[in-house]
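For this depiction, one protein chain was excluded, whereas all remaining protein chains were kept in their positions.
Labels A, B and C are assigned to the chains in the order they are written; within every chain, residues are numbered from 1.
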Amino acid sequence: MKYITTIGDKEYTVEVIDERHVSINGRVMTVDFAPVSNQPVYSLLIDGKSHEAYIYPGEENWEVLLRGRLYPAQVEDEREKRLKTAAGGGVAESGEFHLRAPMPGLVVAVPVKEGQPIKKGDVLLILESMKMQNELKSPKDGTVQRIRVKPGETVEQKATLLSLV
Amino acid sequence: MKYITTIGDKEYTVEVIDERHVSINGRVMTVDFAPVSNQPVYSLLIDGKSHEAYIYPGEENWEVLLRGRLYPAQVEDEREKRLKTAAGGGVAESGEFHLRAPMPGLVVAVPVKEGQPIKKGDVLLILESMKMQNELKSPKDGTVQRIRVKPGETVEQKATLLSLV
Amino acid sequence: MAAVTKVLVANRGEIAVRIIRACRELGIETIAVFSEADRQALHVRYADEAYLLGPAPSRESYLRADKIIDIARKTGADAVHPGYGFLAEREDFAEVCAGAGIKFIGPKPSSIAAMGDKMTARETVRKAGVPVVPGTEDVGNLSNEDLLSIAPKIGFPLLIKATAGGGGKGMREVRSIEEMPHLLDSARREAESAFGDGNVYLEKLVEGARHIEIQIIADEHGNVAHLNERECSIQRRHQKLIEESPSPIMDSELRARMGAVAVKAAQSVDYQNAGTIEFLVDKDRNFYFLEMNTRLQVEHPVTEMVTGIDLVKEQIRIARGRALSFKQEDVQINGHAIECRVNAEDPYNGYMPSTGKIMHTLLPTGPGIRVDSGVYTGFEITPHYDPMIAKLIVWGETRAAAILRMRRALEEYRIVGVRTNIPFHQSMMDSHRFMGGQFDTRFVEERFTMQEDETTQTSNAEIAAIMATLVAHQSTARSAQFIQRNERDTSNWKWVGRWERMHR
Partner (left out) sequence: MAAVTKVLVANRGEIAVRIIRACRELGIETIAVFSEADRQALHVRYADEAYLLGPAPSRESYLRADKIIDIARKTGADAVHPGYGFLAEREDFAEVCAGAGIKFIGPKPSSIAAMGDKMTARETVRKAGVPVVPGTEDVGNLSNEDLLSIAPKIGFPLLIKATAGGGGKGMREVRSIEEMPHLLDSARREAESAFGDGNVYLEKLVEGARHIEIQIIADEHGNVAHLNERECSIQRRHQKLIEESPSPIMDSELRARMGAVAVKAAQSVDYQNAGTIEFLVDKDRNFYFLEMNTRLQVEHPVTEMVTGIDLVKEQIRIARGRALSFKQEDVQINGHAIECRVNAEDPYNGYMPSTGKIMHTLLPTGPGIRVDSGVYTGFEITPHYDPMIAKLIVWGETRAAAILRMRRALEEYRIVGVRTNIPFHQSMMDSHRFMGGQFDTRFVEERFTMQEDETTQTSNAEIAAIMATLVAHQSTARSAQFIQRNERDTSNWKWVGRWERMHR
């Protein structure tokens, strides 16, 4: 089975030949690949070299943490990929942005008002977690559309705090 | 709920009054009891004192390993217990004994023959495991009835090796 | 001689465990206190006794001095060890302990007070002839107006610092008068929530400075000694991340001078027990008093590793009224020690705190490794407390040997369930500037990146690509299997159906 795997700006053609063999960009290698302790930790012996990494499923990619370095990898079935490219790929970006809580915590302050215009990098909200005050900044220019929380509220991870248009 | 719990030659009357209270031989105590990491390891706070133990289910008792000491504990519902005692209790001991493999290993030698009379403590079989030769001795006098394995065979834990009558 | 036979540990996490271990090894009974979030915490499991304080938030649990004193009284504790943070630098708490006839394992309330108010401290040591960083002179609660007017005289860049401060909480850096009001507000807000005191002061920002601190230890008989320095310049947002002893820039001459000044500073407040004098050292090796921490430091193990002195046991010895177990001239430096603070925060996601249950751990072990941890597999990391979950300390014959050992330890360390900053430490151990000892307190924020050099980059990326592909492949393969199984099942049913028809 052939895959196109993308890390950063590099594309790798990886073929899983059988249980014991893969090829990357045409070079065939012997592999022995196994999860450790039923954890998202994997041990790979490739042509004898021993490697170990954490591999977490990301939103639509795989996060490989190898020797302290993070490699976000997009793995696509070669066919799939070709079709996508043919279709011109890429979904239209919605103008809306929902600020979500990166971790559970206490809303300390919301220094913006609904309807207020925002520049990229402006502080939208201050969230306290583990005794640290974390300033959540805007990733884009826009206007504050809806604020869903107020200071003093505790919020769960991933809770939507406010929206921008 | 009341229980009679027996450790060695000592009997304890333990009543589980509610989530937070037990009494032992009449003395009421405050308890906070919780398993640790979903393991057979339990943390007990009793009147503030902190204790931790491994608690494994045994054949028909509980094995409590507390501060390096093993306490095999028989826990019986008080009613049950009373009935049993009334019935005169105790099942008749069958004269038969099945020697089972205490761990997986390799049968090195079977120094006995079927029909051979055996004294308590005689070596019935030699099992090699973890590079150690373990002599399995007879717990009773008797006669070798049936030998189920031969030297060179590898056996699983708890496999019946031979029987005595 | 005060009897210390039963110690209440007024703290949580790794430091509570550290103290309980020392007590156990001295045959002293221990009492733990815990919040509702910490019933399963190691300090509760390891202590002889453990009592609930209240709900998870510190203000309702670990900061409840009243409840803690109560428990100490009821359980007949004859001493309290505050650890660091929480009540460690509250003179009122030390007072109450004394009042209750319970030995506070730390300095006298008056010393805590003198050093606790950072402005008072500056003045006290300045009068004792200790060099300080230029900043707000006059002591007292200064309004934003006052501070805004003083600021230009001190000159920018400058630092806003919490008077009750410590650990960089409520600290803000100011580059211009314009941004100062907003920063004053956020600084006061953070200080308020961290110390229940929003008062702040100003200090000139010494650029290109290193943070070097001297460990002080003093008994009740007037003996004061220093246990050399700790290099703590590797910081982020004024939070120390890596500490080592000795400092790569130190020589015996400077060490002697700074040690002497530190001893003088301690004596200026008649200090007893363990404490730390923090200095800034500028490019020209001038040093300025920053503040004194009147307690055990997070990073105390690096000092223990090179001096062979157990600081917690020495603290208890002092609390018992005995003299120091050594003299200044006995203090050696044997080899080199480095500590990495393992925080539950993701260096690849803006160092955001990471919470959750620890599903798996594999600790680095073997020669020259020490781990001071407060967590274990199955323990839940909550957002209520400090993100530091463990300290990894290594010893080596030389600094180079220690770095090599730290590298292998970090590579061995596995924690699943929360993201940690171990990758940050790995990158730091590979950084040429760190290896060369060339860094200051701004290094992490201004000149450090987690990027590796191109060559390893590419080869590792290839491995990562292969691993990601294999995992993706397996997961699709698995789902495929299920489908097949289901198909087989249905066909079996078909078969059964046919069989039934045949036998009608």
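Operating definition for what follows: contacts are C-beta pairs under 8 Å (C-beta built on N, C-alpha and C of every residue); 3 or more make two chains touch, one makes a residue touch a chain.
Bear in mind the structure is a predicted one, so any value in this text is a computation, not a measurement.
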- Missing chain: touched chains present in the view: A, B, C
- Query: Which one, C:R172, C:R405 or C:H425, makes contact with the chain that was left out?
  - Reply: C:R405
- Those residues of subunit A that touch the unshown chain are 32, 34, 36-39, 43, 45, 48-50, 52
- Task: In the full complex, which bits of subunit B touch the chain not displayed? Write them out.
- Result: 1, 3, 5, 7-8, 10, 12, 14, 16, 22, 24, 29, 31, 33, 37, 39-42, 44, 46, 51, 53-55, 62, 64-71, 73, 75, 77, 102-105, 108-109, 126, 128-134, 157
- Note on the structure: Hidden partner sits against subunit C at residues 17-18, 21-22, 24-27, 46, 301, 304, 308, 310, 334, 360-363, 365-367, 369-373, 376-378, 401, 404-405, 407-408, 412
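Throughout what follows, only the chains that are shown with their structure count from here on.
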- Look at the interfaces A-C and B-C and say which one is made up of more C-beta pairs in contact. A-C
- Message: Counting only Cα atoms for the centres, state how far subunit B is from subunit C in Å.
- Response: 47
- Any chance you could list the residues of subunit B touching two or more other chains? none
- Mind pulling the residue numbers of subunit C that touch at least two other chains? none
